[in-house]
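Every protein chain of the complex appears in place save one, which is left out.
Order as written gives the chain letters A and B; numbering starts at 1 within each chain.
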Amino acid sequence: MDREQMSICCGLSRRRRAYDLSMRSLLYASAAVICALLVFLIGYILFRGIPHLSWQFLSSEESVIKGIEGILPALINTLYVVIATLIIVLPLGVGSAIYLTEYASNRKLVSAIEFATETLAGMPSIIFALVGVIVFCEFAGLGTSLLAGAFSLVMMTLPTIIRTTQESLKTVPQSYREGSLALGGGKWHMVRTVVLPSSVDGIVTGCILAVGRIVGESAVLMFTAGMGMRLAKYGHSFGQFFENLFDSSGATLTVALYNYAKERADFESAFAVAVVLLAIAFVINIAAKLAGSKLKKH
Amino acid sequence: MELPLKTAAAENKASSEAGAESRSSGDIRGRHGLKDMMEQLMKAVFLICGLVAVGFVLVISAYLVISGIPAIREVGLIPFLFGADWDPANKSGNPAYGILPMILTSIYGTAGAIVIGVPIGFLMAVFLSKVARPGPAAVIREVVDLLAGIPSVVYGLVGMMLLVPGIRVLFGLPAGDSLLAAVIVLAIMILPSIISVSETALKAVPKEYEEASLALGATELETYFRVSAPAAKSGIAAAVVLGVGRAIGEAMAILMVAGNVANLPGLLKSVKFLTTAIAGEMSYAGGLHRQALFSIGLVLFLFIMLINALLNLFLKKSGKEDG
Partner (left out) sequence: MCDNSEKTIIQSKKLNLYYGENHALKDIDIEIPVNRITALIGPSGCGKSTFLKTLNRMNDLVPGVKIDGQVLYRGEDIYGREVDVTSLRRQIGMVFQKANPFPMSIYDNIAYGPRTHGIRSRARLDEIVERSLRDAAIWEEVKDRLNKSALGLSGGQQQRICIARALAVEPQVLLMDESTSALDPISTSKIEELAMELKNRYTVIMVTHNMQQALRISDYTAFFLLGELVEFGDTQTMFSKPGDKRTEAYITGRFG
């Protein structure tokens, strides 16, 4: 058989060199396009929004008479919705994850729960909005209120909490569990003293991600929590917190942005709100990374 | 009494409690009635928590069906799905409830976003997983994650202020709100999930495949595109399907740029998506119109369930290939 005795110095054929070069340029080009887009996007939002951002804008309620613009109500509404949603979703999600990893023995039930979780995770928010309106606002009689909004968001954030908690529960070594059970403490005792403390990082990560989704959500809240831009009666005591959840309705930051941009064509305010949202997204990303990297270490 | 716990505080607490309880139960047959009841109770509580997700899905399905069916009954399935006119607020008393324009717009818009977003996202994933050095790759990944965290209304706002006027000027239109603007916004919004899912798939490709290709005299880029990418195809398909799900479900961002007239889709026409019909008309619709919006929700729901089924299929396949 004749094999060509090529020199090892003869380089790539012209065709292969062209392929290599064009693919490499495509890769770098797409990376450059995406990075440029992102820098531009963020730069543009900051450029348009920061001039309008002031302490007064953040800390006051708008008043047509006084000619004051302010997003304090939106900030407070957002905070209320975030807290109320987390209070409801956290026990449900963590409990569900504990059931799946520690208790469940029925495979069919487990796969049903996992299928449901995946389905919820893939559901578009407009569906949660529709169902929230019928179930929580109308059927449950909550009306358009922050609480109805929070309940609707519970459906949306539940998969996030379940998933991250489950992930961290899986990292708890089996020997910890055996160690606890061997002492005769029972399963609940084991969960309480061994499993839960070891999975705090995962739960925290889940919370952070859920907060991110809640703050960024608009469609659900627009229909279930309302679009009002005025400050409702906010109290300082614990009891009033719950009262207000039932009574108040109002726009969160994202809905306020939509209002400013689409209903009022007040783009300066809209961009100022966008800057606030961007800052929150940035903080949440960093927090999630920190909590996540702590989670990975174990 | 060796409990290998993580935090010192937890350890102290756990060992002291465990100590107290193990000492108190002397007889192995003697079961504490109270403790046993607690065990059963907590098991039931956790089971109920687990069932909440299933309950939510059942509630969502049930309510969408219950409130979605009446309008379809009233209008008729065929005229509803294939009617080309959507005019629920007709002044002369001749309302029309055909959602074909919305169905087609959602399909075209999603397809457009995929056509633009997937190639760029895939190339970016190859870049990040194979070509870029670890330092810059980490920075870019952070930035892409931030892109994923930006609320959709912010994308809508920027689209309104830049894309819409841009399209108006570029094409000499009276208004720039159009399917094109929506497609571009959607393409950008699905990028992060396309990138991260494809990157995960590409990273999971065994090194041995790439080594074999290089040892045969292929260049690195030939290896990435002809060996690594085909080996990761299920994962990349999952990324595409996930992108489809995201794009078809997005409402607020495109509500702000699409124009919201229920035209049959055209790239430069003002259009209404399934999602934006609901988001845009929910606040004022009443009667049959409102019921019809729930029917649109039902149609959207069925689309999404179909896409989820596909996604699961691909994910299972890629899981099998890894294993």
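Basically, a contact is a pair of C-beta atoms (placed from the backbone, for glycine too) under 8 Å apart; a residue touches a chain by one contact, two chains touch by 3 or more.
Every value quoted in this text rests on a predicted model; they were computed, and no experiment measured them.
K.L.:
Which one, A:S7, A:S105 or A:Q174, makes contact with the chain that was left out?
P.N.:
A:S7
K.L.:
Out of B:A231, B:I278 or B:I307, which touches the unshown chain?
P.N.:
B:A231
K.L.:
One chain is left out of this view; which of B:I69, B:A84 or B:A218 touches it in the full complex?
P.N.:
The missing chain is touched by B:A218.
K.L.:
Which parts of chain A are in contact with the chain that was left out?
P.N.:
Within chain A, the residues touching the omitted chain are 1, 3-13, 15-16.
K.L.:
May I ask you to list the residues on chain B that touch the chain which is not drawn?
P.N.:
Chain B touches the missing chain through residues 206, 208-209, 211-219, 222, 226-227, 230-231, 321.
By our rule, only the chains that are shown with their structure count from here on.
K.L.:
Provide the C-alpha centroid distance between chain A and chain B, rounded to the nearest whole angstrom.
P.N.:
It comes to 13 Å between the two C-alpha centres.
K.L.:
Could you list, by residue number, the parts of chain A that touch chain B in their complex?
P.N.:
12, 16, 19-20, 23-24, 26-31, 33-35, 37-38, 41-42, 44-45, 48, 91-96, 98-100, 102-104, 109, 112-113, 116-120, 122-131, 133-135, 155, 158-159, 162, 173, 175-176, 179-180, 183-189, 191, 193-194, 197-198, 212, 215-219, 222-223, 227, 254-255, 257-258, 261-262, 267, 270-271, 274, 277-278, 281-282, 284-285, 289, 298
K.L.:
Any idea which chain B residues touch chain A in the complex?
P.N.:
Chain B reaches chain A through residues 1-7, 10, 13-14, 17-18, 21-22, 25, 35, 38-39, 42-43, 45-54, 56-57, 59-60, 63-64, 67, 119-120, 123-124, 126-128, 131-132, 140, 142-147, 149-154, 156-158, 160-162, 188, 191, 195, 219, 221-222, 224-225, 245, 248-252, 255-256, 275, 278-279, 282-283, 293-294, 297, 300-301, 304-305, 307-308, 311-312.
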